[in-house]
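With one protein chain removed, the remaining protein chains of the complex are shown where they sit.
In this document, chain identifiers A and B correspond to the written order of the chains, with residue numbering beginning at 1 in each.
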Amino acid sequence: MDMTFVTNLLLASVHMATPLIFLALAELYSQRAGLVHIGIEGLAAIGSLTGFLVSYISGSPMTGMFLGALMGILVNMIYAYATITLCAEQTVYGMIINIFALALASFIYRVYFGAGASLAQVNLMSTLSSALGITSDNFFVELLLDQTLMVYLAYGLVLFTAVYFNKTKSGLNYKAVGEYPKAAATLGINVIGVKYVASIICGALAGMGGAYLTTCYSTTYVDGNVAGRGFIALAAVIFGRWSAGGVLLACLFFGFCDALQIRLQISGSSMPYQFFQMIPYIATVAVLTLIGAKKAGPKGAGKPYRKEER
Amino acid sequence: MKHSGKLISVLVPLVSVMMAFVIGCAIIAILGASPVTALQALWTGAFGTARNISTTLSRATPLIFTSLCACFAYRCGVFNLGGEGQFMMGSIICCYIATRTGLTGLPAILLCLLAGAVFGGLWAMIPGILKVFRGQNEMIISIMLNYVASLFMSVIYTNWLRDGTVPQTAAVPDETRLTRIFGRATTGFLIALVVGALIYYFLFNTSMGFQLRAVGLNMTTAEYNGFAVKKYILLSFIVSGAIAGLGGSAELLGTQYRLISGFASGYGFDGVAMALIGQLHPLATMAVAIFFAALRVGSTAMQTATGVPTSVSDIIQALVIVFTVAGLAMVKLPSFKTALARLHMKKEAA
Partner (left out) sequence: MEELLRMEHITKRFGDVYANRDIDLEVRKGEVHTLLGENGAGKSTLMNVLFGLYQPTEGSIYLRGQKVRIDSPAQAVRLGIGMVHQHFMLVEAMTVFENIILGDKNTKGIFIDKEARKKEIVELSERYGLDVELDKPVTEIAVGAQQRVEILKALYRGAELLVLDEPSAALTDLEVEGLFRMMGKLKEEGKSVIFISHKMREVMRISDRITILRDGRTIRTLDREATTGEELADLMIGRELVPSQYVKVEQAGEPVIALREVDYHKTSKHNGLNGVTLTVGRGEVVGIAGVDGNGQSQLAQVVTGVIAPDAGSVDMKGSTVAQFTPNGFILENVSHIPEDRNKMGLVGDMSVKDNIVLKATGDPRFSAAKGFFLKKKAIRDHALAIQKKYDIRCASIDQEARNLSGGNQQKIILAREMESQPDLLVAVHPTRGLDIGAASFIHDVMIEARDRGCGVLLISADFDEILEVSDRIVVMFEGQVMGEFSGKEPPIDQISLAMAGK
């Protein structure tokens, strides 16, 4: 095994981890406000399509990214209204968002490009090194500079999230909503408001994670291009034990598994690469089994909050 | 007040379907086609000829299985979102038996169906056991296991049972395939109907089914009344998984014949949605599955007739689900109930 294989693998891991970070943070913000969201996959799909379409039309991947986030918010408002205001079962409604958003994304693509049209392609967001005109094969230069703005944003967001939840007043209140909404309400925290804000953040991040796939990762859009990343993100939140740092490590680890399985797939190894793809899911089931139900995430997660209840 | 609960449970899905169609028609009109022509084509495509009807029923068959799977578990108060994985596990063992053991004909078919059910049930036991003994969230676990099953199936058709250069398994031999009874509809459809009828009978005409429903509606009361709550929960997982696994076998032997990328994709969540729209009534759930299959089959004809892409039908289906589940949540809200009660009082006063 030579060095380039290792460095390439590491670089690829970082690439694969970036969309996961966005999606996992989306899940984290949602769960921290007590909303378990299994519809991240769908939000990412619609974000991905929007990002693709907008950058195809405008030629600007950045605009695509922005509108992808906006679309994520819009679709997530359906989830928010149903689960927060109507108190619908969160998991069920997350699943519905998956069905709906995937159908919507596929539909918009069909309508715009027509059935069976030749594969449309877009330009990807440029990396910092290419913007600066630096070309180097040095591993560290590549790792640190040959990245799109979104990669820096992803890591910045992780840092921000860690600080927000641990050091700020607002972050503390936010967490209280997910842990014990009634107690939060008695302290004058606007529980419903925080939950809606959470849904906006979640929608935006999930939309961005999806848009990343079509503005920074692949030049084409195909249905199902999110490929389970929304669920891996859910896994990453559980595996990372609901903390920003943990989520980052989980995403890097899952990104590494993903990069490894792609390498295996290409090299034609006899070891089925799918076993590596299974790791996030099996790891999550294992983690859940080991930590037990009591410590599994914010205590108020999954339960509807009703104002006046006797 | 007496029947308003039942009335609402029928009204919500009906209104949702109507709203979804109105939006669907608006989209069709915006795309420049005539909604009337499109709907006509949709209808003809799904039910216009005997052949089309048979296609619809054939497409409905796997959906009936996965929706019954979801329905049964829900009735016991547990959310089995793993129907897709259980369906796949059933089809995997079925594929192995049908293509590798050398068994053919009826014995092979019977063994395949049985093994499919057993494997589906075993796969569903994992979330069941974790729920009962570790108190874990069965929904998250069953979703994770869907992906494990799907990837495992991928190992099967790309490696272990791969046949030829394309990543797919060998086809089920002709003599092991399910008989076509009516156009494209096979005995698999009949099996689905029988399973649905059996579940219906079990839930509403046996003491065990009665207790299982009571567990699903109020676990504490069930426990206080001496019902073996944990046993019922585990049982509901296993039976629900077995239904899906049986469906996986029937789909492989009746329609698909080989495992290939995309096999059964989306069936699990679709099934859950259909069970919800069918209000967890097995017979209604089956009807909903056929309705959704019709929307899918008919959409091709609609595309041919009007040029509107088939995915309009997917949007309509998704909207039906979006509206129904939101509507059902809404009518459970205390404020909605109060408003309804007030309306009744006014009526009575008038």
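We adopt the following convention: a residue touches a chain if its C-beta (ideal position, glycine included) is under 8 Å from a C-beta of that chain, and two chains touch if they have at least 3 such contacts.
This structure is a prediction, so every number in the text was calculated from the model and none was measured.
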| task | Check each of A:111, A:153, A:189 or A:262 against the chain that is not shown and name the one that touches it. | result | A:189
| query | For the full complex, which residue in B:101, B:179 or B:225 touches the chain that was left out? | reply | B:225
| said: For the chain not shown, which residue from A:81, A:139, A:155 or A:180 touches it across the whole complex? | reply: A:180
| query | On chain B, what residues meet the omitted chain? | reply | 1-2, 5, 204-208, 210-211, 213-214, 217-218, 220-228
| For chain A, which residues lie in contact with the unshown chain of the complex? | 167-170, 172-173, 175-176, 179-180, 182-190, 298-299, 308, 310
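In this text, only the chains that are shown with their structure count from here on.
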| field | Distance from chain B to chain A - Cα centre to Cα centre, in angstrom | value | 28
| Residues on chain A engaged by chain B in the complex (per definition of touch) | 36, 38, 78, 81-82, 86-89, 91-93, 95-96, 98-100, 103-104, 106-107, 110-111, 115, 228, 231, 234-235, 238, 270, 272, 274-275, 277-278, 281-282, 284-285, 288-289, 292-294, 296, 302, 306, 308
| task | Enumerate the contact residues on chain B facing chain A in the complex. | result | 31, 79, 81, 126, 130, 134-137, 139-141, 143-145, 147-148, 151-152, 154-155, 158-160, 266, 269-270, 272-273, 276, 303, 309-312, 314-315, 317-319, 321-322, 325-326, 328-330, 332-334
